[in-house]
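Following: one structure in structure tokens, then a few remarks.
Only one protein chain is missing; all other protein chains are in place.
This part shows subunit A:
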Amino acid sequence: MALETLNLEHIPSTHRVYAAFFRDVTNSDFLHAQLLARNPDFDYAFIEASSVISRRHLQSAIFNALVTILDGTLLSATPHSEVVLSMSPNNNIADAYRRWGIAPGKTKDLIVVKPAAHTPEAMWAHLSESIKGTPVPLSDEEISKATDWQKMRKYYSLNSVQMLSKIESEEKKRQEMERLAIMKMALRGL
């Protein structure tokens, strides 16, 4: 079962989060239609993996969403929309869905997050039946194959950061971009 349970620091076990990663997904139209139709069986956050930098980037967004869930200060309608919104540097929900949500006919690599109590076996059975794609581990290595850096630079305003051009090592540069993205998410709405 390629469904991962995320146990984040300072998150009570009642708010455990499940996540899975599918590559080469061929039925994004169908999946998107389920969200539009508010099909209760598809109570998931579907995240466009090309807009994700790393595990830590994703975990940070999930953590931020869980903080608002624990506080009862959600800005969006549901816990899963709060996860999508938490990927964004601003509070525009439509914008967040356009950039981090599933794009019908386009999304190839998809991360599924479920921030609510659920039996993992049932969730996995449902996912593997509904998503036509290849399950892979939610690892930095797999995520990095999907990341679209041009988008990341645009979404998190990284093009204006001059210190990045002074960093020689590609690895260090990515690390710094990851941190800057996480900071933009943390400062969302301030």
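Methods note: a residue touches a chain if its C-beta (ideal position, glycine included) is under 8 Å from a C-beta of that chain, and two chains touch if they have at least 3 such contacts; residues count from 1.
Here is the rule we use: contacts and distances are computed from a predicted model.
Missing chain, UniProt protein name: "EKC/KEOPS complex subunit BUD32", from among "RNA polymerase II core subunit", "EKC/KEOPS complex subunit BUD32", "Ubiquinone biosynthesis O-methyltransferase, mitochondrial" or "glutathione transferase".
Within the complete assembly, A:Ala186 is the residue of A:Leu74, A:Ala116 or A:Ala186 that touches the hidden chain. For the chain left out of this panel, the touching residue among A:Ser60, A:Ser81 or A:Thr147 is A:Ser60.
By the touch definition given at the top, subunit A reaches the unshown chain through residues 8-13, 56, 59-60, 63-64, 67, 70-71, 73, 160-163, 166, 179-180, 182-184, 186-187, 190.
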